[in-house]
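To keep things clear, I will list the structure first and then write my remarks on it.
Removed from the display is one protein chain of the complex; every other protein chain stays in position.
Chain naming follows the written order as A and B, and within any one chain the residues start at number 1.
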Amino acid sequence: MIAFVVRRLLQSILVMLAVGFIAFSLFTYVGDPINNMVGQDTTLEQRQELRERLGLDDPFFVQYGSFLVKAVQGDFGISYRHRRPVSQLIAERMPATLELSLVAAFLALFIGVPMGVYTGLHRRGFLSQVFLTVSLIGVSLPTFLIGILLILIFGVMSQDINQAIGFSLLPQLPTFGRGDVTQVGWWSTGFLTKSGLLALILPSITLALLQMTLIMRLVRSEMLEVLRTDYIKFARARGLSNRAVNFGHALKNTLVPVITITGLQLGSIIAFALITEQVFQWPGMGLLFIQAINEVDIPVMASYLMMIGFFFVVINLIVDLLYYVVDPRLRADKAVAAGHQ
Amino acid sequence: MTVGEEKQIVVRPGLAERMVDVTRRFFDSDLWYSFTRSPVIIVSAFVTLLFVGSAVFAPLVAPNDPFDLASIDLLDSFIPPIWQDGGDSRFLLGTDDQGRGIFSTIIYGSRISLGVGFASVLFAMVLGISLGLISGYFGGAVDAVIMRAADVQLTFPAILIALLIDGLARAVLPRDFHSEVWFYVLVLAIGLSFWVQYARTVRGSAMVERNKEYVQAARVIGIPPVLIMLRHVLPNVMGPVLVIATINLAIAVITEATLSFLGVGVPLTSPSLGTLIRVGNDFLFSGEWWITIFPGLALAVLVLAVNLLGDWLRDALNPKLR
């Protein structure tokens, strides 16, 4: 167990070092950081002095090292555009992204998994076909298009539609920003106000939809795969109840691959959040990143990359540990069949 | 002792015979059979062909040329679709803010979307197959490095990688130059995020073939074994590669549209479907919904058709699911 965790931790650190390297290369080789920091009228001497002060003339690995040390301390430099420490910018924006992602992840999991189990068990059922068709449409509609459609329906046309049909079927929902937020320490939350919660509805549905359909299809295909295995047939041949076979034996075996891929999906929710943030002008990290790309704001790009890399590594680590808990074959057992044939 | 052990004489036909055989088998196959039996798939294939056809022959199909400044009149701007009040018979689906016909911009837009899509899938395919073959053939350290890179890359979503590469290109390349080579930047950005699946598929097959005698024999008589393997590995992985490519095409089109929507993809001067949606989005609240909804619909229908084809291909080629 400990060896397993240590090995996974080491791997995670390696991945972070690689991501850090890319981020650092961005910093160092893309554009001249000095040009981005000083005005037009700075003299060459002043620039050289700044170079030395920032350590830009140091050997490569020294620079990389000090970059990493600073990054670990949360120092990602100064945004070229906002002229403020990137860590501050990210700290301001992160709660918005994480709250949105969290709500979307819950939606995706708690609707996607049951739908997948259902469609896997009732392959040819009518409802399964409906779910599958809807899910294919869900996969085919790009996230931003779903957002636009929701805005059109609930933001722009809801009044007209309600008037046309004579009663208020569609609520008017906020389509822009986070609503009112409450400050809890450095964390700004939208969970505590009505407008904050209302503002979450459309963006979180938009963000959840694609992941939900992916999770549903994944669970379904894994379920079908497992239901074909010999041990399920054998479980049936022993007369176990349907419930025991489907949920005791089949679902648990489905969980192993589902955990992995669902974990990755949840990771990608944070990445996909940037599209949703753009559509709904949600003031999160993603929006910051898009602006940074458009304005070639390297420190922001680099640190966003590091942040996302960090989230992914943490999620992967959790996934690996869960995997370990679920699948006994992974629990390294030195006495495997020892002394038997 | 056992009943019915069959002896098989293994004949290894040449490539030409194989191709003939493959073609013959295709029309005799369950694949073709299930195609002719499924109306949804026939419609999807038709829709896909329609998009590809009108994209290729855009200048002939489109009623007006949205890029010909001489024929565009700002007075024509914001005309609604013809079935609404104020519609104009020249513009089936209405016009945008600059007076360009939506129907025509969609045709030209899908030309760019599909162009980027096909090119990036092709790029990913060539890159992935090559790396997979190298990885599977050489094994050892080469294999470890390539597959580790694949692992790391797989943990990041394609859209993020594409966004990053595109952002990098923007940062590195001078602005003027970037506006000339945006197509290649996009193909590179989207293609680079897809190669892993091909590489894994081909690698598996290559590892099996590597140890077969004919590969050893080829080495003895001085033919580069990699070439020989390419010949034998490719037919084995055709099915999976085709499925991956089809599904990738749908994802590539979506990715391009998303990048363009985020404003980092195709430049405004030659709008793809995603760009059109982005531009139209600004007019959503002022009531000119058609500027964004029709390109959006076109994009959704195209991707849905390709996805349906990919799904069907995967199921039809995977006998376990039948």
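Everything below uses one rule, namely that a residue touches a chain if its C-beta (ideal position, glycine included) is under 8 Å from a C-beta of that chain, and two chains touch if they have at least 3 such contacts.
Going forward, contacts and distances are computed from a predicted model.
Engineer: Can you pick, from "ABC transporter ATP-binding protein", "3-oxoacyl-[acyl-carrier-protein] reductase", "Oxidoreductase" or "Heme exporter protein B", the UniProt name of the chain not shown?
Structural biologist: Answer from the record: the omitted chain is "ABC transporter ATP-binding protein".
Engineer: Touch as defined at the start, partner being the missing chain; which of A:18, A:244, A:261 or A:321 qualifies?
Structural biologist: Looking across A:18, A:244, A:261 or A:321, the contact with the absent chain belongs to A:244.
Engineer: Quick one: which of B:37, B:90 or B:219 touches the chain that's been left out?
Structural biologist: Checking the options B:37, B:90 or B:219, the one contacting the hidden chain is B:37.
Engineer: Check the options A:186, A:234 or A:247 and report the residue that touches the missing chain.
Structural biologist: In the complete complex, the chain left out is touched by residue A:234.
Engineer: Contacts of chain A with the missing chain: which residues?
Structural biologist: Counting over the whole complex, chain A touches the hidden chain at residues 229-231, 233-242, 244, 248-249, 252-253, 256, 326-329, 333, 335-337, 340-341.
The rule is simple: only the chains that are shown with their structure count from here on.
Engineer: Looking at the complex, which residues from chain A come into contact with chain B?
Structural biologist: Its residues touching chain B are 15, 18, 26, 30-31, 136-137, 139-145, 148-149, 151-152, 155-156, 224-225, 228, 264, 267-268, 271-272, 274-275, 278-279, 289-290, 292-294, 296, 298, 301, 305, 308-309, 312, 316.
Engineer: Within their complex, state which residues of chain B touch chain A.
Structural biologist: Residues of chain B touching chain A: 152, 154-157, 159-160, 163-164, 166-168, 170-172, 250, 254, 257-258, 261-264, 274, 277, 281, 284-285, 287, 289, 292-293, 296, 299-300, 303-304, 307-308, 311, 320-321.
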